[in-house]
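Sending over a structure as structure tokens; questions will come in a sec.
With one protein chain removed, the remaining protein chains of the complex are shown where they sit.
Entry: chain A
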């Protein structure tokens, strides 16, 4: 088999020859890499040796390869750069698989470099051999097994181009040890033409014009934005603000889109979907023109697909053509970069005729305000000094006291109830500040993600809003935090349950809490101290604010064990198989869970 990425011989002639590991690092430097998250092993020793003998690239030693990928994801998500991971062959690569799929699902640009046994041993079941390209093919955007020295530098350059182009994603480069030890020609990025030419970034003007015409005819319009707006870059968020202000349309966001539109703005309705707000979901259900911008109609957003936003004219903007008409049939599909498309929408909007129904929006907004008045995120906190803390109280106070520090805040989460509450109560006004595992729902994401964000932003306030069950899945990263003195603040919302599992068991399985109790938990205070961090615990309402303040004021890493009410459920909730207008708003309506059909129970 031949590869086609090697440049023409004439370009290769003007190159220097170096040991493969040095060629690799040189290519990384040319690609602007400053940080690598990794873990050494036999097959990558030559690369680690080359790292030791240079000072352009900083290496962060994680405690597990999965954590390296999550840290790189958060680094990428919070900076807009490509995250880089370095793992060894065999178990090093297989441990990275969950992280790679996480990045794939959430469209995070990553390059994962993995060691491999020498090419002569491939297929022999050698020590620490794995068919890494075979295993990672479905969890990466693309992957390489570098078999020839002349393919090394071109593969690395193309990997970066593929990772960051179009819909971003993870790319893996598998590096046999003989390739990194032996000599290879250095080929610069300019000499490589990456196969990214199929990607369309500039949208079709006629399609945008038709979409804007539909927007101008709308009486109940809604923007439904997603992570694509963040991936498109800060200019896309800026353009979105401008378009929202020009049109006066309400805006709702997916979990991954939070921060792309300022949450404190009056036009923002909050998150939509399974744990979205009442106003966002009813607006989605009742709108007459739905403008999807960089979002992908995920099942957590749509609920029952045939009841999703019935009767609306649907416009869908996405850089990935395969997302259009994948789940929901749309009336106007626009392939292109969402930032460029929004900019073009603004141009078209400003052309005559002017919006004829601006006055009608008053009625739409009045309806929305009616839904908003329900205050669907309200919760009852007993105000007695020794009252048990509600998880919603804890999370909303962490946000409020964090905001009051005036520092730039980056927030990661694990997966579960605490994640949904954080999505509901944290009001992000800027993109790239919210780091969460959306598509894959990877428990154990938050702690390593906080590492990646703090490495990228040493002076920022980086917090992990955690659950006691999730955070134990990558708790070893307290070692990384200690080694690099990363002042991350870990708030464990400790309800002694895998809370979301418990909530579904209550709702769908007759409160039979099968294996969802967090038994035999560690003492998180002592655990933190054993990893050279500060450990704090709070059990009473009157100590909550002071404890959070103390944690925020500490200049090193802190882990706070916030013991909260055990039985609290996350609302609003659209039960599986239900429509947006069939939301459960609070405990008083929970009995309706018993009516969920078997069909609904089969959905996750």
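The criterion applied here is as follows: a contact is a pair of C-beta atoms (placed from the backbone, for glycine too) under 8 Å apart; a residue touches a chain by one contact, two chains touch by 3 or more; residues count from 1.
The criterion applied here is as follows: contacts and distances are computed from a predicted model.
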Identity of the absent chain, which is to be given by its UniProt protein name, from "Polar amino acid transport system permease protein", "Acetolactate synthase small subunit", "Chemotaxis protein CheA" or "PadR family transcriptional regulator": "Acetolactate synthase small subunit"
Which of A:137, A:245 or A:351 contacts the chain that the document leaves out: A:137
Touch with the omitted chain, as defined above, among A:210, A:242, A:300 or A:326: A:326
Residue touching the undisplayed chain, where the options are A:59, A:195, A:403 or A:496: A:195
Touch list for chain A against the chain that is not drawn: 1-4, 133-134, 137-138, 141-143, 145, 147, 162, 195, 198, 306, 320-322, 324-326, 329
